[in-house]
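Here is the structure we will look at, set down as structure tokens.
Missing here is one protein chain; the remaining ones are kept as they sit in the complex.
By written order: A and B. Residues from 1 in each chain.
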Amino acid sequence: MYETIGIWVGAFFTLAIYSFLYKENPIYRLAEHLVVGISLGYTMAITYDITLKPRLIEPLLSGNHWILLVPAVLGILYITRFIPGIAWLSRYPIAFLMGTAMGVSFPLTLKTDVLRQLEAAMQPFYMSGMPWHEIFGNIVMIFGTLAALIYFFFSKPHKGLFFGTGSKIGIWVIMLGFGATFGFTVMGRISLLIGRIQYLLGDWLHLIE
Amino acid sequence: MKRTVPLMIVMVGGILMMVQYFIPHQYSQAVFTNYTQWAPIVGAFALILGVGSLTRVHSHKIRRKTKNWQYSWAVLIPLYGMPFLAIIWPQSLAGGMDSPSIFHFFFMHIQVPIQSTMFSLLAFYIASAAFRAFRAKSALATILLLAAVIVMIGQVPIGEIFGRWLPETGLWILRYPNLAAKRAIMLGVGFGILATNLKIIFGVERNWLGGAGK
Partner (left out) sequence: MSAVSKWEKMLNLDRRWIFLAIGIASIVPFLIGFGMPISTTAEVESIFDYVNGLDKDNAIFIGFDYAPGTQAENTPMGVAVLRHAFHNNVPVFITAYQPLGHGMALGALEYVTNPAIPGFYQSVSFEEWADLREAGITDKDELIASWESDGNALPEGAKGWVFEGRDFAMLGYAPVFSLVILGMTASIENQFPQDANGNPLIEMPMLREHKSLREVDLAFTTSGSSACRSWIVYGREKIGLPVAFGVTAVMATDYYPYIQSGQIIGQMGGLRGAAEYEVLLFENGITETTDKAFTGMDVQSAAHLLIILLIVMGNIAFFAGGFHKKTALKGRG
């Protein structure tokens, strides 16, 4: 019974959102506003229940972890954002989280997105037994990366053999990449629609399994 | 106090955590452990900013009776109703059919369908955009269009009807030229992130301070 009512309500709101395709209307607007309230309300409940309660409140109440008052006070300072006169105090927790998170991520981002990528770009075109399309692919990959980098390098005019030709090849490679992304984007959007059709035809109307 | 102390916190915190990575000493590890335990607690309170702003905007709309003010109740009631339900009915947080509850119902049967359907609307708009805007106006646009069509057909089962070469060509585009373009972008973005991190840590970039209290 609970599930059945749930599915009917879900189907109603699904159709309410699709009604926007024809015309904007009050039911759509209601659904649009509900989603904002529920998502933040859910986030509050979950954050309290599985973060603040076991990590802060229960250890503090047990009386052994007074040191946790430091992050608690720091966190509470966020409230000052809404109190004129002391709103600047809200910068403290922001500064703590932002500064430390950037420090922590610096060496790891350098490794992930720069060093490992450079390392992976330096590889032989050819190895014994490699099919021709892989050899050609490796050439495209290595010179393509270089050419695309040249295209994004704006400190020099895109003229001459190196910068001129390089940037021209670069934009071709980038366009191939963007084309692939567009193809995948279409696929992704259709997949989301498929999910809803499965819900309507399957879970709600039982027309499909 | 208003600007210098936050800037100092960012600089000291940033440098400390950066250096910590290279020092596997027990004191360094203790700092790391405490920090990773504290960060989620501080982060959890950041929710106050979102809840506070949303409440302010919508209560203002209701008070002033601005256009469509009635819908603001549809934001505020579940915003505070959901945590209230969770408090009076704690087991409902676990969700599931074993413990049906209004809390679970609101999430699973209202939030999930609405949000999923909103995203799926994009399928209709992308089809419309494909018809109206996707033109082979130049050689570069044609390349983009061809790559998109090959990948689109190659990724679905019907593509195999035209022969294995079509999905294989689609995969080749993904694995080589696409990879080259995305790696170049990744390197650029990576350097950008690193430069921004350093600018913030050393106080060159200060926009994050905002205007609160000057």
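As a working rule, a residue touches a chain if its C-beta (ideal position, glycine included) is under 8 Å from a C-beta of that chain, and two chains touch if they have at least 3 such contacts.
These numbers were taken from a predicted model, which means no experiment stands behind them.
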Contacting the left-out chain in the complete assembly, out of B:Ile15, B:Ala46 or B:Leu140: B:Ala46
Residue, one of B:Ser116, B:Thr169 or B:Asn197, that touches the chain absent here: B:Ser116
From B:Ala127, B:Leu140 or B:Leu198, residue that would touch the chain that is not displayed: B:Ala127
Interface with the unshown chain - residue positions in chain B: 29, 32-33, 35-37, 39-40, 42-44, 46-47, 93-97, 107-108, 111-112, 115-116, 118-120, 123-124, 126-128, 130-132, 134-137, 145, 149, 152-153, 155-160, 167, 171, 174-175, 178-179, 182-183, 185-186
Contacts of chain A with the absent chain, listed as residue ranges: 21-22, 39, 42-43, 46-47, 49-51, 54-55, 97, 101, 104-105, 108-109, 111-112, 116-117, 119-120, 141, 177, 180-181, 184-198, 201, 207-209
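Please note the rule applied: only the chains that are shown with their structure count from here on.
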Chain B-touching residues of chain A, taken from the complex the two chains share: 2-3, 5-7, 9-11, 13-14, 16-18, 20-21, 29-52, 55-56, 67-68, 70-72, 74-76, 78-79, 81-82, 85-88, 90-110, 112-114, 117-118, 120-121, 133, 136-138, 140-145, 147-149, 151-152, 170-187, 189-190, 192-193, 195-196, 199
Interface residues, chain B side, partner chain A - complex: 1-3, 5-7, 9-22, 34-35, 37-52, 54, 56, 68, 71-72, 74-83, 85-87, 90, 93, 97, 100, 103, 105-124, 126, 130, 140-141, 143-152, 155-156, 170, 172-191, 193-194, 197-198, 200-201, 208-210, 212-214
